[in-house]
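A protein chain is absent from this complex, but the other protein chains hold their places.
Presenting chain A:
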Amino acid sequence: MVSRRNFFTGAGAVAVSTALVSRAGAASLPEAVIMDKAATQPPLMPPNGRPYNPVVTLNGWTLPWRMKDGVKEFHLVAEPVVREIAPGMKANLWGYNGQSPGPTIEVVEGDRVRIFVTNKLPEHTSVHWHGQRLPNGMDGVTGLTQPGIDPGKTFVYEFVAKRPGTFMYHPHADEMTQMAMGMMGFWITHPKDHNFMRVDRDFCFLLNAYDIDPGSYTPKVNTMLDFNLWTFNSRAFPGIDPMVIAQNDKVRIRVGNLTMTNHPIHMHGHEFVVTGTDGGWTPPASRWPEVTTDIAVGQMRAIEFVANEPGDWAFHCHKSHHTMNAMGHDVPTLIGVDQREVLGKINKLVPGYMVMGDKGMADMGEMEMPLPDNTLPMMTGRGPFGGIGMGGMFTMMKVRKGLARGDYKDPGWYKHPPGTVAYEWKEGGIAKPEPVRAPDADRMAAKPGEKVLQVTKPGKNHAH
């Protein structure tokens, strides 16, 4: 929900006093709109200015503006926020206008844009408009192109959005801390011709990662690579909304990476082409079909495809740890280790202890055991056929026949036509193929004295 209360009169309970911004000055500033929901908000149809086809920010929203003498004026407030990472877990982050990441800024090629940035953080900040062509002094690098915006101060950035494409914004002041705390947002400059590369649905989100110790709320800002929460727009599955698409829609998905590692983003059921990069639109002749595109650190990709296959299609980062929530990275592998006999002994010392991991980690998704406060299960989320066994950077494209143009409401689970779901083979059904023997089994057998590793296989005596 967009709350149109005036920022200066309404948002008193924040760390930094607003008294530093004079009321006289405040009267001439555009309203600072605050968002208090983490759900995906419907696209913001442009009320004035040049027309464009708005995007849908996954679990996010677009910042409204005011037109003043032909200039689009936005007001970003950098402030501490509480972001729900997924139901059951909240994080103390830094963001903009009530959420982290901040609102998406949408403008049209050639727009003159004026952005007021008020700092309500405890330390100075700045905003770097990642990928934009702009006067050097508007580039937002503290110390290099401008002084920092001190707490309580409001700075103004003004430039013309020259190049259409997909951009981001983030601080370039104590950026290690401020980005680890969630200071970032999306920026889209739509082409002047709103029919240029027109799509039916245009989704966007940022990739981000946090290291929040189980049971705590604030990210560890010094973590470099060993993050434990991998998120789309600071949301982890099952907190990430699905991308709802009408069958045969032409779809664009724009993804920006502000984590510290690359993410091979993988789509099921369709092929796509990369139509945009950090540098702008790719020439059509250079595009090749893919099902995964690797998005490096600090990069943006826009991919396009026609969603002609109905269903619930997985969409995720292909690094398997990135489709997990908080987990111990030093937990030894227990596969094939029968703990049942020692269970009693351990239970005497640790009442409530349960055996896990001897068959793999899928147990985790199935068992519902108490966890530390404010901690998401490592894998969670249930589908129509059981536990999905994933968390983190995972969501779905829900492609359905006959959805209305602006309908982004979750249509529920896909109803599969009969005979289109994998099934268990039974005697008397389709003939099972004959077992195939290795062509030279005798030669491949172990020689006498050769060490043979025991492979643990679930057997009848090993039933769990």
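Keep in mind that, in the parts below, a residue touches a chain if its C-beta (ideal position, glycine included) is under 8 Å from a C-beta of that chain, and two chains touch if they have at least 3 such contacts; residues count from 1.
The rule is simple: contacts and distances are computed from a predicted model.
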Protein name (UniProt record) of the chain left out of view, among "Aldouronate transport system permease protein", "RND transporter", "Acyl-CoA dehydrogenase family protein" or "Sodium:solute symporter": "RND transporter"
Residue of A:70, A:283, A:332 or A:386 touching the missing chain in the full complex: A:332
Selected residue (touches chain absent from view) among A:377, A:392 or A:411: A:377
Interface residues of chain A (partner: the chain not displayed): 214-215, 326-328, 330-339, 341-342, 345-346, 348-350, 352-354, 356-357, 361, 364, 367, 369-372, 375, 377-378, 453-454, 456
